[in-house]
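Sharing a structure, written as structure tokens. Questions coming.
Every protein chain of the complex appears in place save one, which is left out.
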Amino acid sequence: MLEVKGLTKRFGGIMALCGVDLRLREGELAGLIGPNGSGKTTVFNVVTGIYRPDDGSVAIEGEPLVGLAPHKIQRMGIARTFQNIRLFRNLTVLDNVRAAYHPRVPYGPVSALCRTGRFVEGEKEIREKTMDLLALFSLQVRKDELARNLPYGDQRRLEIARALASEPKVLLLDEPAAGMNPSEVKALMEFLLEIRRRFRLTILLIEHRMRLAMGICERLIVMDFGTVIAEGTPSEIRNDRRVIEAYLGRGTHPDS
Amino acid sequence: MQQVVNGLQIGFVYALIALGYTMVYGIVRLINFAHGDVFMVGAFIGLYAIERCRLPLFAVFLLAVAGAALLAVVIDKIAYRPLRNAPRIASLITAIGVSLFLEYFTALRQVFGPNYYSFPRPFAVSSREVCGVELTNLQAIIFLTTLCCLALLYYVVHRTRMGRAMRAVSHDQVTAGLMGVNVNLVISFTFGLGAALAGVGGVLYGIAYPQVNTFMGVMPGLKAFTAAVLGGIGSIPGAVLGALIMGQSETLTAAYLSSTYRDGIAFVILIAVLLLRPTGILGVPRTEKV
Amino acid sequence: MILTVENINVYYGNLLALRDVTLQVGKGEIVSLIGANGAGKSTALKAISGILAPRAGRIVFDGGEIAGLPPHRIARMGIAHVPEGRGVFANLTVVENLEMGAYTRRAGREIRESIEKVFTRFPRLKERSGQLGGPLSGGEQQMLAIGRAMVARPALMLLDEPSMGLSPFLVGEIFQMIEEVNREGVAILLVEQNASMALSVAQRAYVLEAGNIVLQGSTAELQNEPGVRAAYLGG
Partner (left out) sequence: MTGVQRISALARFAAPFAAAAAAGYLLEATAVVNPYWVQIFQLACITSVSALGLNIIYGFTGLFSLGHAAFYGIGAYAAACLMKFGGGESHLFFLAALAAGAACAAFVALLVGLPVLRLTSDYLGIATLGFGIIMKVLFDNADSFLPLMGGARGMTGIARMTSVPWTVVILGIVLVSARNLVRSGYGRALVSIREDEIAAGTAGIDTYRYKLAGFVAGCGLAGLAGGMYAHLYTFLHPSNFDFFKSVDVLVIVVLGGLGNISGTLVASFGWIFLLEGLRVLLPPEYIEFRWVLIPALLIVTMLLRPQGLFGFREFRFFREEAES
């Protein structure tokens, strides 16, 4: 589905990524884990076109995408959320999602200018789709609130809703469980399984808490110092010596 | 070569103004449009101090520095401080308001008056040849005064407790407050320090180009500000470098092209530099954290 | 009690972030404040150190009312707040950062001594004393932030998520440091997401949920509380 090969990225003198290889299989829910600063978010930023890599390739369903602008990559079927929630803060919940429908508006600018029938129809269709999506996230009652006024949890959910508006094939989630307690994490996990089924998604999520990632994901990819040091099922990872050494540190247990 | 020396003359004056822009921007991210007018007030204080009070040159500078600094601190308190937590554009608009107010208020007959006034020369201008270039005593004074100001500024910013606090506040106001720094006081101090340099610049400008009026701050202000951006806004050495480039480009254009294009060339350079280095020559490139 | 917070309400704009929060920190005590993200933990610290002004309620520190005072005045009274994300001044050197910690103190020699003391405790900072704070690693920055707070010689230290973004090994080191600071008589109010760590060093703790304090007690009691175990300690 998504294939990353030899990805390298430097910032100044610092090697943020050096030769990262990873592969997502269609329909899986995989986790990208590793300590802070190991390069997980940088992988997302390179894959979604925010940074241009110094070397390496990224392809979705065989189509290379390195060097393309973020919106083109999004249209190839990759959507994402951000670690430090980036909503359109002064727009309503409704408009946050509708903005993401924009690339596929069924009317042209002239049609919008003259408010033709096609425009009215198109707007109605977008609104209906948006409301359906919001309903799925239980956000429909908040549709007219400004995004910045939402509670933290709703903001995270709205960001996922906005990412889904583009009907992506691959969904990249950057620490979706940040700040959640275990029962909330459980609910999130069920929710992710549900949207994966409904939208036929392949999901890659970042999580730096080892135990949590093991609870959610079917397969784990572990990064440290800008490289992938291991991948496999949670039980394989749990027993991987390199992971235990590099990630878990000396003598601490995998709870942090 | 002669043109280069002439360019240095105006370049140094621009540097004195540009420093105020860059420091204020560095600390509160405000383009302080009123700064050029503080420079103008400095020049007028100089004018009165020389003409009416017949003070010695040193005292003239002191008076201009004090007046300009006081004015800037008052402006900050009235027009900018209440808007610290408002959208940035709001204080930009009040800065424009303050600028217009200062220009037109001082142009009233009851204040400085609307005309051009000739600035008295406190000494006779003479020149001598140094290394094949004509150097006037006026230019020597400008160079020396500016260099002294720069040295003093470097000392304040890098060697004093207040300077450390200024740098801390410019990086993170909230945390600086947690260290016990009175953030408002530090910001006022920065406004005052920048204005003091502009006050010196105003007097020097008056002596060098001996005609003043209340709108004289507009163009030098814009150019000094451009210089600050050219060098990398927020950077003190950048402001000086930008100002010197600005001065050179202006005198060279006037000498070899046409003085009517003088005001334009500097901005062509500015745009060209920004396109190549979006944060100016010495500005630190910012990578936004995503 | 060195710090008493009584029924404070804190708002962000019109959003109520803390409702009727009451908590106390005794002299020389370590108290933890735990809860999920957005529960209001950082907000509580910000209200105490003056970054946010409570709309109602009292905050008494060392016998004096401090609610609504500006941060620099509260800092001068002896509260050192190490903010979330550490707040290291990236454009100042390590030494200058430490000197900023001593901003409220005047005596030059004593300040030098305090800084030396920090250096002996964190030799790694000494190696980097002339470098800028920005390029330091996360662990070094956290050491610098805590060291900077120590230089201020506070009576109360507020620590916001000192373990955030650190490897488990460093987390252990930082918590050792916190206990050492406390042994010198500094009271500590600790905000942590890493609840098991937070409960292990503190004597007492408060649990915040959606801006309310829902539980409080000794850490031993809380560690055995089934609700706390389920929500914060992972079963």
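Details
Chains: A, B and C, in written order; residue numbering restarts at 1 for each.
Heads up, the rule we're going with is that a contact is a pair of C-beta atoms (placed from the backbone, for glycine too) under 8 Å apart; a residue touches a chain by one contact, two chains touch by 3 or more.
Given the structure is predicted, the values throughout are model-derived calculations rather than measurements.
The chain not displayed here makes contact, within the full complex, with A, B. In the complete complex, the residue from B:5, B:31 or B:66 that touches the missing chain is B:31. Listed residues B:130, B:185 or B:271: the one in touch with the omitted chain is B:271.
Interface note for the absent chain: among A:3, A:95 or A:145, the touching residue is A:95.
Even with one chain removed from view, subunit B keeps its contact list with that chain: residues 29, 31, 78-79, 82-83, 86-87, 89-91, 93-94, 96-101, 103-105, 107-109, 114, 222, 225-226, 229, 233, 260-261, 263-264, 267-268, 270-271, 274-275, 278-279, 288, 290.
Subunit A residues in contact with the hidden partner, per the touch definition given at the top, are 48-50, 69-72, 74-75, 79-80, 82, 86-91, 95, 98-103, 105, 107, 109, 112-115, 117, 119-120, 122-124, 126-127, 162-163, 165-166.
Heads up, the rule we're going with is that only the chains that are shown with their structure count from here on.
By number of C-beta pairs in contact, chains B-C lead all other pairings.
Farthest from subunit A in terms of Cα centroid separation is B.
Note on chain placement: the centre of subunit B and the centre of subunit C lie 42 Å apart, centres being C-alpha means.
Centroids built from CA atoms put subunit B at 48 Å from subunit A. Chain contact summary for the complex, subunit C toward subunit B: residues 49-51, 70-72, 75-76, 80-81, 83, 87, 89-92, 96, 99-101, 103-104, 148, 152. By the touch criterion stated above, subunit B contacts subunit C in their complex at residues 161, 164-165, 167-168, 170-172, 174-183. On subunit A, the positions that touch subunit C within their shared complex are 35-37, 149, 151-153, 178-184, 211, 248-250, 252-253, 255-256.
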